[in-house]
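Only one protein chain is missing from this complex, and each of the others stays in its spot.
Showing chain A:
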Amino acid sequence: MSDMSAKPNLSAGVQTAGGIGTAPASHTEHGEHAHHDEHEHHEQHWLWKYVFSQDHKVIGKQFLITGIFWAIIGGTLSSLFRLQLGWPEGTMEWLTPVLGKWIEGGKLNPEFYLALVTMHGTIMVFFVLTAGLSGTFSNFLIPLQVGARDMASGFMNMLSYWFFFLSSIIMFMSLFLETGPAASGWTIYPPLSALPQAIPGSGMGMTMWLVSMAFFIVSQLLGGVNYVTTVINLRTRGMSMSKLPLTIWAFFLTAILGILSFPVLFSAVLLLVFDRSFGTSFFLSDIYIAGQALPNQGGSPVLFQHLFWFLGHPEVYIVIMPAMGMVSEVLATNARKPIFGYRAMIGSLIGISLLSFVVWAHHMFVTGMNPFLGSVFMFLTLIIAVPSGVKVFNWLATLWRGNIRFTTAMMFSIGFVSLFISGGLTGIILGNATLDIQMHNTYFVVAHFHLVMGSAAFFGLFAGVYHWFPKMFGRMMDEKLGYVHFWLTFAGVYLVFLPMHYVGIAGFPRRYYAWTGFDSFSQFADLNKFISTAAIFAFFAQFIFIFNFFYSIWRGRRATENPWNSNTLEWTTPVVPGHGNWPGEIPAVYRWPYDYSKPGAEADFIPQNVPYSQTQSSNLPYEQELAD
């Protein structure tokens, strides 16, 4: 096995598993390759090496750690509002030391409840599943897997993280405002979000939300243009677009979606800021507050929804596509089989990307739009089932009769496919305008998108972390703890979101602070308790992961260069690659990344950098021609 992974182009000597990613690389190691790597001739100051680093791997880890921080915050917020929903009669007095005046008479303040759901959505969608997921893995994997020393512009890449950091600081500070953070839902529909005097959460909290998102958009654009340029320009010799791992295809298309859709959110945010603070009326018209008419005339709140969802819909694919790419990679590696339908996988990703721009109004079926227009959007929405179905069947066919190794990453990848199917099917229901008008704003919608986009993307994130942890930190995560984490999370997610469908079909509206006023919903009291219990349980299961993650960074079993016997280029680097990734020359690429269990081959995997001339026994006729 090890002779297969020995790189023909890598003249440099064997490096021992050298410490964790954050440990200073030994000096002698650099002495050997100093002529390759002028950059690291001198020891860099730790500030430039670990904080303001331009190394894509460090930036990726920065995104990951910040994302984990935000996930804990986002999860905590959801536990708080699930407490309120599950035990409307119970007392929350014991939370007073933490929440202070947000607990009134043993109950959660209703305004704060709105702020909680708003911030939970914002944090999870943007800060965890966009920045934490594609920020981490696009950064970490693109240069390593396409065979580049770093991103096209390391400086812009660094800026991308620090804009995200700035945006995070502002969003985090808004949690501590006296009037509370933004509270008009993560979709910040005007007029609620446009009138600072409307509710406490529309005041300073909303302003900070908008400022934070503006920086977030800048961060996404700086990152996105870098990812796309790196994939277009910096692929190593032989790495044609048709030899790219599916991860890279997914990150590439995700970045394109971001470049095209985040500017539109920027426009919406900009106009909303003008409406709030500069007296314009883009989204405001004919509004009375406490019997008094506002001067604003002629604005259109539906215009905001158009602008928002033009980003908002591609955004859900920005969240899910990196997970799809990583899952494809992990499934193929651990099933020891080529990915089924490589080109169909690329085609379906492209199809999903194109369709994502022409379906946004399916979020707006109840805005009074022309029914004919609605039916066009419905038709386009339902077509997305086709590329999604292609992907699901290809994943299942990849598993079929594979020599499956159930690593933790593999478990999470299979879990991803399961969640994607269960959540995707209800998408077909909601995509129908007639059904959606009934289901709109009920827990059915909540259940749908938490399964297909929230949980599934989280599973992709976990699969990615478990799979690439050895390359990030030079150590392995604990597999037993990983199994415990997986089963608790997998069971927890289904226990939370399956019952929600029933509650939703019964008409239970989302974002309601209390349902006790409606007799028809009293029968769901037990079910709500059950959901809340499962949700809090599943949230606490995540601390197993967090323990495993940080423990393994310092104490995990040391990794080898290629612990999963994988084909892609990142596994040809030293155990912990330095800045520049390969100590010697960058390996050239000769074959696609999925030569697993190839008939006639000596080992069950052939890395991308092994030329056909070295694999005479397994070459197909046309490959043999390339070898001669």
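The rule is short, and it goes like this: contacts are C-beta pairs under 8 Å (C-beta built on N, C-alpha and C of every residue); 3 or more make two chains touch, one makes a residue touch a chain; residues count from 1.
One rule holds in what follows: contacts and distances are computed from a predicted model.
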- [ ] Given the choices "Heme ABC transporter ATP-binding protein", "Pyruvate dehydrogenase E1 component subunit alpha", "Cytochrome c oxidase subunit 3" or "Twin-arginine translocation signal domain-containing protein", state the protein name listed in UniProt for the chain not shown.
- [x] "Cytochrome c oxidase subunit 3"
Open item on the list: For a quick check of understanding: of A:M92, A:V359, A:I586 or A:A603, which residue touches the chain that isn't displayed?
Closed with: A:I586
Task: Touch criterion as defined above, residue of A:I73, A:M92 or A:A148 at the omitted chain - done: A:A148
Open item on the list: Can you say which of A:R235, A:H450 or A:H501 touches the chain missing from this structure?
Closed with: A:R235
Open item on the list: Touching the hidden chain in the complete assembly: which of A:M92, A:I142, A:I248 or A:V264 does that?
Closed with: A:V264
- [ ] May I ask you to list the residues on chain A that touch the chain which is not drawn?
- [x] 36-39, 148-150, 152-154, 156, 221, 224-226, 228-230, 232-240, 259-264, 266-268, 270-271, 274, 278-282, 285, 295, 297-300, 303, 306-307, 310, 580, 585-586
